[in-house]
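Of the protein chains in this complex, all but one are displayed in their positions.
Moving on, here comes subunit A:
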Amino acid sequence: MQGLDFTIVAPYWDLLLTGAWWTALLTVSAGALSFVFGILFAVTVLYAPLIVAYPVRVFMWVFMGTPLLLQLFLIYFGLVQIGIDIPALAAGIVGLGLHFAVYNADVIRAGIVAVDVGQTEGARSIGFGKWQTLRYVVIPQAIRNTAPPIGSNLIALLKESSIVSVIGIAELVHSAQQAISETFRPFEFYITAAALYYILNLVLEAGLRRFERNVEVSR
């Protein structure tokens, strides 16, 4: 049995922080993508003509019904075969972003439907068009009302982003593994990585709570 010795982490600290930085970057960019596409999918499914809405619905079923790992492999390794070569980082962001966009779309769709019909009538009676009403009145309220579940999805995304280590993106788990392969000390590095994830999540949660508090007054 080996004793525990966390001083081993010190020389790899920069490596781990760089990994954490990439994790944060992945979360922010994939999170933004999942948010924007979540709204886009929700609006498409609800309001677009069937010829557009139906393919999006099928896409959503497929993305919800298959593992994220498989989706990443498909985007990164599979698409090359048909001539679409996407860099690992882009593949990771797109994969994570689309995967969570589907979850966000489900939540936002429910949020849009739940906005009182009086809101739409109020906007239409002033002279706002269908899309203007969605953009300025319905969607902002749907987002506010569904902020907590969207936030949970974002927290899940932060943790699930570790999976992109398999396509070689040097995020936090990937960095920890690299350090382990040189030191053969998995416990210390996995614990340190876990602590860093936890800190990132604390920051994220603080941000989300702040947003929800701001939104609270305008409900």
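Keep in mind that, in the parts below, contacts are C-beta pairs under 8 Å (C-beta built on N, C-alpha and C of every residue); 3 or more make two chains touch, one makes a residue touch a chain; residues count from 1.
The working rule: contacts and distances are computed from a predicted model.
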Report task. Refer to UniProt and select, among "Polar amino acid transport system ATP-binding protein", "Alpha-D-ribose 1-methylphosphonate 5-phosphate C-P lyase", "3-isopropylmalate dehydratase small subunit" or "Isoquinoline 1-oxidoreductase beta subunit", the name of the complex member that is left out. Result -> "Polar amino acid transport system ATP-binding protein"
**Report entry** Sole contact to the chain not displayed, among A:77, A:136 or A:198
**Finding:** A:136
Report summary line: Those residues of subunit A that touch the unshown chain are 116, 118-119, 121-130, 132, 136-137, 140-141, 144, 215, 217-219
